[in-house]
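Heads up, one of the protein chains got dropped from this complex, but the rest are sitting where they should.
Note that the chains take the letters A, B, C, D and E in the order they are written out, and that residue 1 is the start of every chain.
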Amino acid sequence: MVSGKRTIQLFLGLMLLGLIVYPCSSADPTGAATLEEKPDAPVNFSWTLMCGFLVMFMQAGFALVETGLTRAKNAANIVMKNLMDFCMGALSYWAVGFAFMFGTATGISGLIIGFDKFFLMGEAYDVSTMELWFFQLVFCATAATIVSGAVAERIKFSAYIIYSVVISAIIYPIYGHWVWGGGWLASSEFMTTLGGGYGALDFAGSGVVHAVGGFMALAGAYLLGSRIGKYKKDGTPVAIPGHSITLAMLGVFILWFGWFGFNAGSTLAATELHISIIAVNTALAGAAGAMMTMFLTWWRFGKPDVSMAGNGVLAGLVAVTAPCAWINPGAAVFIGVIAGVIVYMGVWFLDHRLHIDDPVGAVSVHGFNGIWGLLALGLFADGTYGVYTTQGPMVTGLLYGNAGFFLCQVINSVVVFAWAFGLGLILFWVLKHTIGIRVSREEELQGLDIGEHGTSAYPNFVTTEPAVDGDIA
Amino acid sequence: MVSGKRTIQLFLGLMLLGLIVYPCSSADPTGAATLEEKPDAPVNFSWTLMCGFLVMFMQAGFALVETGLTRAKNAANIVMKNLMDFCMGALSYWAVGFAFMFGTATGISGLIIGFDKFFLMGEAYDVSTMELWFFQLVFCATAATIVSGAVAERIKFSAYIIYSVVISAIIYPIYGHWVWGGGWLASSEFMTTLGGGYGALDFAGSGVVHAVGGFMALAGAYLLGSRIGKYKKDGTPVAIPGHSITLAMLGVFILWFGWFGFNAGSTLAATELHISIIAVNTALAGAAGAMMTMFLTWWRFGKPDVSMAGNGVLAGLVAVTAPCAWINPGAAVFIGVIAGVIVYMGVWFLDHRLHIDDPVGAVSVHGFNGIWGLLALGLFADGTYGVYTTQGPMVTGLLYGNAGFFLCQVINSVVVFAWAFGLGLILFWVLKHTIGIRVSREEELQGLDIGEHGTSAYPNFVTTEPAVDGDIA
Amino acid sequence: MVSGKRTIQLFLGLMLLGLIVYPCSSADPTGAATLEEKPDAPVNFSWTLMCGFLVMFMQAGFALVETGLTRAKNAANIVMKNLMDFCMGALSYWAVGFAFMFGTATGISGLIIGFDKFFLMGEAYDVSTMELWFFQLVFCATAATIVSGAVAERIKFSAYIIYSVVISAIIYPIYGHWVWGGGWLASSEFMTTLGGGYGALDFAGSGVVHAVGGFMALAGAYLLGSRIGKYKKDGTPVAIPGHSITLAMLGVFILWFGWFGFNAGSTLAATELHISIIAVNTALAGAAGAMMTMFLTWWRFGKPDVSMAGNGVLAGLVAVTAPCAWINPGAAVFIGVIAGVIVYMGVWFLDHRLHIDDPVGAVSVHGFNGIWGLLALGLFADGTYGVYTTQGPMVTGLLYGNAGFFLCQVINSVVVFAWAFGLGLILFWVLKHTIGIRVSREEELQGLDIGEHGTSAYPNFVTTEPAVDGDIA
Amino acid sequence: MKKVEAIIRATKFEEVKLALEKAGIESMTVIEVKGRGKQKGITQQWRGAEYVVDLLPKTKIEMVVDDARVETVVDTICSVAATGKIGDGKIFISTIDDVIRVRTRERGTTAL
Amino acid sequence: MKKVEAIIRATKFEEVKLALEKAGIESMTVIEVKGRGKQKGITQQWRGAEYVVDLLPKTKIEMVVDDARVETVVDTICSVAATGKIGDGKIFISTIDDVIRVRTRERGTTAL
Partner (left out) sequence: MKKVEAIIRATKFEEVKLALEKAGIESMTVIEVKGRGKQKGITQQWRGAEYVVDLLPKTKIEMVVDDARVETVVDTICSVAATGKIGDGKIFISTIDDVIRVRTRERGTTAL
């Protein structure tokens, strides 16, 4: 409550400040000058914005996948978390996140962090900057929302709100700066020399978005502990089926739909006709991932598993996100197939070996396959596309003779894991030992909808929970 | 039945007429001439149409928000109303609505109403006119569908069908003409002099679409009376929780997604690079609205309210719809924050003070915040954008020294309230005293799905209603 | 299981092959050359791809319509079928389908089938080819998924997977080649002479996509037989209501949304400003279809039927798909009205006369109205648009004096019926007599979710089935 | 002690609950059921065909009460739940041998 | 009067209902329940792990009938609902002291 009030006062104060400071210095808010300078701007703006809208819509996909794969008694809480991480994320990214990520970066400090354009003020009041901000916001929000699923059904809502501010304001932007904002992973001399003209690359964010989200999710799920009843005393996992496969699969479709914007939009330009190849790769990798997961579960359990096939799509999509512009369709299918294997094994490994409870498979889908995407780029880049542009130098991977670039991607993989998992541990550890991160046992049993929001998601339906065979930990 | 038959015969007759008359006179149905004349047309057409598609998709968002926030026994009726208001609206707007709104308007009468292009015949068979019609249709349908939520769970389906024809054919287009079609609010000498070169403005329709829908909704909800059991004998409101928070929040996400098309598409041109700023403002105002409503309910009730946070998003979006092109992001956040307060207080005020039963908050979201949007434009317009174009005169508001323009917006606000609420009262009053607007008590208790459509939305689920503590009015 | 393993091995083998062969010969994978050659490419690529994304999203619409109109116990199976037909379809169309449809076709054999670009290799690694592939893939997947609804609640999942590979790899592409790929229906001398400069036409696929899907669906539903309990001993149909009208109608909205991409995107170019007229026709035909079906059911049963109104939208859309670019809005309304009648009568005819059990109306919506769309084009083409281009010869129909073209469309209608229904019969007959196409009686009664996937779609809800009055066949 | 099982119209439940409360009967268990008695099903429509839903949704209230209060309960329910139209419902009365309150293990009438 | 409670397979319900109708038993109340007896749960799978669902969905039919008709009911149900496989269900018979028809306040057998 108190924090609520404070936050509001703070925001109101900043608003007023903003309103006064704004108009004194600005670039091209009208857009007329930009149009004159770049006659291609309309088609590029409309492409980028429209793709950004699709990416924004992925929020709905995440909300549905996560709520569909968890229980009815937590459904309202989960969609609320998904809505609010976007909202808090947008305000945080507006206030500081974008400044850290894409603020002007010069000299050594610029390899670490950016530091202007706070609150989109001053020079940032410009049609091109705004376009970039919008497209980057929806990516930032995607990273933030990934964690939601892994910590579902037990995290305190207040802790989640704080988490979503921190990731959108600090954790995501700083790593993002290293790869996309002129930071050291992409632009330091060491890396560009190693890579042969370019450092670590990540076309649409297998690393920047998905691995960051996925490994923060791992940290969160680990520190929270498993849901009550998830593991028997001997550690055997107990299935806790989700309450709506239909909504979960609708979520998968929405995510796939949005992913075309995610990947193909990342050219930020329709004048890059390569967008068609990106779209093809995005379609094929998702399809291959699902196909593989379907056959694996069919083979292992005698029946094709629905929600795992959905995860297979997402795994393929995550994996192709980094390389999508630099590979050919055959490689996309291959990457998708491997992604399907990884998500299948990852889910099994976390659940059966590590006993880390990730209700929706976020770590395997976004974390493990995020890394696979970075490495796959280092392997399969086939030299038909440059560094985010048609112009050379063309990007080539290990299979095409550039071992240095593969090394860059390995370094990038290690860094993203260390950064996201490390900071994730710190953040959730601090939250755990201050305001607490986990709801009470009673609340968890009763459901977070009542506990956190005083409501029921489905008051007109008689609900139940399947009685499974198992002792309770 | 009879009316069904008549309508069909009428339509068939008009069709035949149409087919004969059409080809005799037309402008550029092929599009070749337009292309030659305006080389920018492709990017502008594709932008406008694609944004129009997004706006059309908002229908699904409205359907879900409304059905999610009401009871399972009325779910099929509500989605049917949403589908049919779009369908009847499209046919009405094709027949006459567009003619009234954008028909050639000259002289004094032109300040009131347009009067050609009926049935899109003659000169209207032209690629540019068709583009405009499509984009305007989806706006018209949005206004129409807003009312659906406020009158939900008790209105007769037949009355609703008639209502949706009248608003799409007459009420919406005429007011729309005054603001967007060359009518008196925007273009009369009195107003343009007062505003300093431009009269009342409304970028994407806080007034034209949302306030019109919102105040018609107020009239409908008022004349219908409250749902059985909604208020105790002493007037205390009784909560009637909706049957699916999940679907309601999916609806919010879909609406937000579509709203980017709604606002940014209203440039009708991608050559207006300002679209990026509009997108940013649309993201921030929605986020700020939700954030505010969340904190307000958290502070007042100890727990953040899910469906109110969803309403908060929509409130912010409605409020930023009029000013979105003329303000900076700081102002968008501020407008969103206030919108969050307004929707919170509006819902409370209608329910606890006026005892008007608006199940989904349509009046507060679209009506009150529609007005706030018009006024906010009059306050915060910062002079970086002209009258729907990059060219001057630049639009400035009260805070930037143009009190006259603020007055224009005040006048506009009064007019839209009077027009929509007044005609709403008349329309629903006439319907009430002719065919009747409210279903019988038995039907309402049993649910409109059975009563109006002879069906059940969820025949495979055991349904119930929460037994709340309360005497029954 | 075995087949799973084999398939995987096959794919892995092909991948490796692909990776080696790819780079040796290619056209313009970078896109730079294409851009230079065609300065309009960016706006056309972005238009086509974005429309393609919308079409891809229609998969979600189909999944929801089909699952919403069937029972809860089969919901997971149905969404799984919808997901996997897209995935298997994408891989099949990549491997061979596209090659058959759009492979270089010369001489007599070229009138029948195309035969290069397998696996998108070699010359196909080119931005323009990839753009075409993507747009065509989503169409192919639409045809595939149509069948899913008609065979729902009783088909074996394994048989369905094989079906979806065969339609995407062979049946759809070959017929598609005849109409869109340079094959005999559109391009043989006989046809072009008959049509007066052009052969059979189909703008966006009333025939190629919908009739093919619809008549395959007819064959499948026929060979499968009706669901247990669907017909009384005397043949009277028993209603089996679907489990979520809400989701079904959300599906209708999603389909309509995607259909704008389907129809307007089929110009493959935003420089064809005619896209605005296509969008208008798409809106009006859907609206008219729904209006008509609503009034028909209202008139016949005393109450407007919700799911039939949804079918009415789709019927109007299917019917306008072939003619959408060649007709005026008045004709679109007329076509929609007739489509509404056809779907109403078709559903009745199949159910009450033929006793063929099509749970979601796929045959009537896509098959019968697909034919109506082809014929309507032959009737109403008004000479304002050329053969997929603004340039002449302009396409005119019977009402505008070109009886020959109408004949072309009649021939096309007969051919598509014979091809799809005939091959459908063969395919399902072979499957029936090899691996079997129908699940066991016990499994069908218990639900395919448990039987085929070992899962329940809604484990947190107490489910039931309405007890209807009727003897059981 | 007696168990009173009343099967009534779902739309009457709220009123019955209030009336019972006023009559001092607060404890109850409520179940959503489907049923038919003299009342035959209602006709619904689906995709242009009519069909009869045989069993209609009803609400079942179970109350275990002192023998002395049985008539009060029956009376209260009958006066509020009756509409006079077929389908108003039935009340069944049977004997309960013992009651235990889980929290305290109290038994018999005091546990009610 | 007796109350007959039959817990049967949900998939057999439609047939049982028809058979009872033919035997002249039309009044009934139906409840969706979960249960287990000799039959153990079935194995389902979820995200690549198997699990045993312990309690299976069953349908419970409650009929209050004249003492004379109890055997008819039992017979009818047993002959239609039995598949011979474990899980076919159980029938419980207990005594009902009184019945009241809400609409008319009739009591006893005439109220059935």
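We take it that contacts are C-beta pairs under 8 Å (C-beta built on N, C-alpha and C of every residue); 3 or more make two chains touch, one makes a residue touch a chain.
Bear in mind that the values here come from a model prediction, so they are computed numbers and not experimental data.
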| item | value |
| --- | --- |
| For the chain not depicted, the shown chains it touches | A, B, D, E |
| Residue, one of B:D28, B:E66, B:D202 or B:D351, that touches the chain absent here | B:D351 |
| Missing-partner contacts on subunit B, residue numbers | 237-241, 297, 300-301, 303, 305, 307-308, 311, 344, 347-348, 351-352, 361, 464, 466-470 |
| Residues in subunit E touching the chain absent from view | 2, 6-8, 31, 33-38, 54-55, 58, 60, 74, 77-78, 81-86, 88-95 |
| Subunit A, residues in touch with the chain not shown (by the definition above) | 229, 442, 445-446, 450, 453-456, 462-465, 467, 471-472 |
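Convention: only the chains that are shown with their structure count from here on.
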| item | value |
| --- | --- |
| Steps needed, at minimum, to go from subunit A to subunit C via contacts | 1 |
| Same or different contact residues where subunit C meets its copy subunit B, judged by the half mark | different |
| Subunit D-subunit E separation of Cα centroids, rounded to whole Å | 19 |
| Euclidean distance of C-alpha centroids - subunit B vs subunit D, Å | 45 |
| Centre-of-Cα separation between subunit C and subunit B, whole angstrom | 33 |
| Shared-contact residues (touching 2 or more other chains) in subunit D | 32, 34, 44-46, 50, 54-55 |
| Residues of subunit B engaged with two or more neighbouring chains | 43, 46, 50, 244, 453-456, 458, 461-465 |
| Chains touching one another, given as label pairs in label order | A-B, A-C, A-E, B-C, B-D, C-D, C-E, D-E |
